[in-house]
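Heads up, the thing below is written out as structure tokens.
Note that one protein chain is taken out, while the other chains of the complex remain in position.
For subunit A:
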Amino acid sequence: MASKPTAAPGRDLKAAFKEAGFAALVTLGLCIPIIAWGTRQNMDNVLVLDPRWDAVAWAVGIVFVGRLLVALRQQGRREAKAAVRLLPHGTIAFFQRHSRLFSLFGLGFLVSFPAIAIGLAGWGGALKWIDNFGVQILIYVMLGWGLNIVVGLAGLLDLGYVAFYAVGAYSYALLAKNFGLSFWILLPLAGILASFWGMLLGFPVLRLRGDYLAIVTLAFGEIIRLVLVNWTEFSNGYAGISGIPRPTFFGIPFTAADDGFAAVFGLEFSPIYRTIFLYYLILCLALLTAFVTLRLRRLPVGRAWEALREDEIACRSLGINTTNTKLTAFSLGAMFGGFAGSFFAARQGFISPESFVFMESAVILAIVVLGGMGSLWGCAIAAIAMIGGTELLRELDFLKQVFGPDFDPTKYRMLIFGFAMVVIMIWKPRGLISVREPTAFLKEKKTISADLVQEGHG
């Protein structure tokens, strides 16, 4: 930054304007190809360019003013550098000291969530809350926890996690439709199949780490998706599979029929029973993932994963079989992805390759990274923020009154995602919960902030 050493510690307006002007110029350069012309096709299928210079002007103006304010603020802070804290000092430590209490509270809330939703929104309104918020978020919490084993604990960057989700979903869909097997048989089977594919991916990438591993796993995710798209005899291609049998309540279907759930239990038929059942199902699956992760972390294999993340060479010289360690991480992570996938297929009743695009992998990975690698709480909070946030955008109808009836807040989802990620990476570069709890203690629990450890180490 070009700031002249001035005698008075006053604000250097000229430098600030210069900086803001430069930022605005960059924005202008970026906006011209991206925003300046809207494209559409007219009746004759000819591409028409609609100039949108007003939007460009808005973007440039916002960046200019924003950068100017930031620059002035930084100048003012140069002497007394007071960090902005969103949470008062010691909040995280407080949560960790009472983590058991908060876990119990969180668990209580999750178990009673359907009742709370029904109480607050009534029978009709609760369906949306339980399905869109409860089930949807819990699927991603589970996927995040599953990927956390691979990325957070074993430190193997996997960009193709959605492939295992897809394997689980298609296993359930195809086997249930073609062989009529029940959900309860296919759930473990889908997990086993997914973990088999996890191993299959694990073998060729054993020697890879970091960026190279990420690229290969990314390719693997795409291969699975492209196979599902193109092998139409097997997977029905883009059209997807519909009419997937829904899970039953231990044999009792959730239908309005005489042998349906409502009739058997003497209740009035309502689709909400199935949703509540699905909610508890995914809650159990997610808790199973968390439980297994927590237990494994205390076992030699879990500690070997973490050691592997820290230093592979040291691991080998301590007699740890790194091949087996990596393969167990891949296959176990994939297994939970498979569970989530088969649940997804059973819940939707329809699946197509559209649901398993790279964007999904990116969202799941973002949940793990934003949450703080290896932290179950962090993953859960990040999933609530990201998935719940997306769902909330749909609810912001009042914005239509401000911006006109064409305004659709969900269109801005990616913009908000990106912005949130930039903010978090500036504010907490190691994720929301960046402290790692030791798995073994001598006398008492003690955590040391991750700030004391060099960036990039784990």
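Note that a residue touches a chain if its C-beta (ideal position, glycine included) is under 8 Å from a C-beta of that chain, and two chains touch if they have at least 3 such contacts; residues count from 1.
Note that contacts and distances are computed from a predicted model.
*Asks:* Given that one chain of this complex has been left out, which of "ABC transporter ATP-binding protein", "Ech hydrogenase subunit EchB", "Response regulator" or "isochorismatase" is its protein name according to UniProt?
*Replies:* "ABC transporter ATP-binding protein"
*Asks:* One chain isn't shown here. Among A:E19, A:D131, A:D158 or A:E306, which residue touches it?
*Replies:* Counting the whole complex, the residue in contact with the absent chain is A:E306.
*Asks:* Out of A:S99, A:S270 or A:T322, point to the residue that touches the absent chain in the complete complex.
*Replies:* Looking across A:S99, A:S270 or A:T322, the contact with the absent chain belongs to A:T322.
*Asks:* To test your reading of the contact rule: which positions on subunit A touch the chain that is missing from view?
*Replies:* 300, 303-304, 306-307, 309-311, 313-322, 436, 438-442, 446, 448, 450, 452-454, 457-458
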